[in-house]
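Only a single protein chain was left out; the remaining protein chains are all shown in position.
Naming follows writing order (A, B and C), and every chain is counted from residue 1.
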Amino acid sequence: MQGMSLIVKNITRLVAGFIAIFGVYTVFYGHVSPGGGFAGGVILAGALVLIVLAFGEEFSRKVLPHGVAQTSDALGAMSFLLVALFGYMAGGFFVNFLPRGEPCTLFSAGTIPISNLAIGVKVGAGLFGAFLALALFRRQSDGHSRSPIAGRPNRGGPNGEES
Amino acid sequence: MTLPMLPYLLALLLLVVGLYAIVAKRNVIKIIVGLAILDYAVNLILVLVGYRTTPGAAPMAPILTGGMANEPALVAGAVDPLPQALVLTSIVISLSVTALLVALGLRLYEKYGTFDTERMRNLRG
Amino acid sequence: MDPVLILLLALFGFMLIGSIVAVETRDLLSSVICLGAVGFGTSVAFLLLGAPDLAITQVVVEVLVLVVLVRVVITRKDETQATSRSTLGVGSVMLVLGVLVAVMFWMLAGASGGRLKMRAFGEPLMSETVAAAASAPAGEPEMATTQTEPGSIGGAYLKHGLVGTAVSRGTGAANYVMGIVLDARGYDTLGEATVIFTAIIGAYAVLRRIGRQAHARDVADR
Partner (left out) sequence: MQKLLPLLVAIPLAGGFLVPILGRLTGTRRGAAVLPILMVAAVLVLSLALLAGPDETLVLWIGGWEFPIGISLLADGLTRYLLVIVAVVSLLALLFSMDYMRQYTSPSLYYGLFMLMLAGMNGVVLAGDLFNIFVFIEIAGIASYALVAFGTEADELEASLKYLTLGTVASTFILIGIAVVYNVTGQLNWAKVAEAIAAGGGPSMPLYVAAAFFLMGFGLKAAMVPFHAWLPDAHPSAPAPISAMLSGVLIKACGVYALARVVFSVFGGSEVFGWVLVALGGASMVVGVFLAVGQWDFKRLLAYHSISQMGYVVLALGAAAVMQARGTSEAVVALAIFGGLFHLANHAIFKSLLFLCSGSVEYATGTRQLKLLGGLGRKMPVTGACLRIAALSISGVPPLNGFWSKLIIVLALVLGGFYTLAVITVIVSFVTLLSFAKVQRYVLGGEPTAAVEQAREVPAAMCLASLALAVLCFASSLIILPAVKSRLVDPAVRVVQAGPPPRAKAPPRVVAAERPGAVAAQAAVPPARLERTSP
């Protein structure tokens, strides 16, 4: 996929960082203000999607390669499960084992910010990966564009296993 | 049938529009549209269930601001947070379903060169 | 009358019209864009109903879905007109559905039901309280006689969820919705994260270039 015009690229350069920061803010302040890990993760994915749309797919490989997106998707989900399992060791499945703190401050609510972070990473990486797979999926006939799914011919799939 | 029941009726009508799209339209994109409308309808019904009128004031979101001093007012007036938590989950689930549906639609387009399910073999019945 | 209700009814009207246009229009791109409009309408409705978390989430999800759908639709020329099923079959199905919804609404909104009646808009069960002497902690007898509990889980959460009591502990999260989503109902959220993970690897699986390998017999010969 080709990038868009210079105007779009410049505006994206200006805006994408802010969108990403807003996403990070939404993730970290999920327990004191509206938002949370999921919304923040989608915003992060949105920032990456904007970069891909403006600069083209080749550029996105440098920002966040597809394999890394896939792996951090799974790792994010796994770390959320780990938060639950740490609670399991601390007394019970999903036990909030960290101190509650003072409400309305960043360091409060025990494990909730950690869970938010895990979900933010998981959703951001996962949706970006899904976007790459879906929006850049091409018919087999126009082989000039390299979709992330059909990285190389004769490769089994996105996992790149031997076929 | 008092007026306060009307929002539920309208949400149910939205549900019917979504079902109509799925039953009547023979196109993958229209099915995506129909399922999305279904999800909006059911999410709205859930949030409507939790809404609490605060006389003479805007509805109070279940988020504490300005320290613990405001907590009693919040408990007395805020809308129900539980349906909101359920809807948050439901939105994510419908997003997931849409992602999978788009993937299926793309593959079907690749096979048939159309989104029209009339031209696909097994989906006519 | 609650001004929120009037605004909401107007918004629902807009959404109904938008969704009908989205379903009926022949052009797929217009259909997708109308769907986006209905989605943003939903988001505004969430905001009106005191659910800013949902409004934010709905907006960002809608943007992402819209970007993907628009890309899917504009990069693929579908010359065939969107066809419909036979009018008669669809008509009869819709007639049945319409009658069903009318009957259901009548059953829902009818005053019958006594204690188990449908609560009207704006008056959820949580604003009522039930005597709950039994559920007061036995260790605090002075509370056991006077305690009343909200009528629903949500009400109980609003009351006890933040700081906690002897019966239930609190999360310490000022955003009650996040407190429920990530702590009290964290197990549901684990399920939710799993759903999205499943859908994404499912999409990868569906989008694989080559699904099958050489015929089984050749594989077995190896």
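Throughout what follows, a residue touches a chain if its C-beta (ideal position, glycine included) is under 8 Å from a C-beta of that chain, and two chains touch if they have at least 3 such contacts.
From a predicted model like this one, the values you see are computed outputs, not experimental measurements.
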Looking at the whole complex, which visible chains does the left-out chain touch? A, B, C
Pick from C:S30, C:T75, C:S92 or C:T198: which residue touches the chain that isn't shown? C:T198
If the hidden chain were put back, which residues of chain B would touch it? 15, 19, 22, 28, 31, 35, 38-39, 41-42, 45-46, 49, 82-83, 86, 89-90, 93-94, 96-97, 100-101, 104-105, 107-108, 111-112, 117, 120-123, 125
Which parts of chain C are in contact with the chain that was left out? 104, 107-108, 110, 112-119, 124-126, 132, 134-139, 149-157, 160-161, 166-169, 183-188, 190-192, 194-195, 197-199, 201-206, 208, 210-213, 215-217, 219-220
Contact set of chain A toward the excluded chain (per top definition): 67, 70-71, 74-75, 77-78, 81, 84-85, 87-88, 90-97, 156-163
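The rule is simple: only the chains that are shown with their structure count from here on.
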Using mean CA coordinates as chain centres, what's the gap between chain A and chain B in Å? 23
Can you list the residues of chain B that touch 2 or more other chains? 61, 63-65, 68, 88, 92, 99, 102-103, 106, 109
Two or more other chains touching the same residue: where does that happen in chain C? 52-53, 57, 61, 64, 68, 72, 162-163, 174-175, 177, 179, 181, 189, 192, 196, 199-200, 203, 207
Applying the document's contact rule, which stretches of chain A touch chain B when the two form their complex? 32-34, 36, 38, 103-104, 127, 130, 133-134, 137, 139-140
Residue ranges of chain B in contact with chain A within the complex: 61, 63-68, 88, 92, 99, 102-103, 106, 109-110
For chain B, which residues are in contact with chain C within the complex? 1-21, 23-27, 29-30, 32-34, 36-37, 40, 43-44, 47-53, 58-65, 68, 71, 74-75, 78-89, 91-93, 95-100, 102-107, 109, 114-116, 118-119
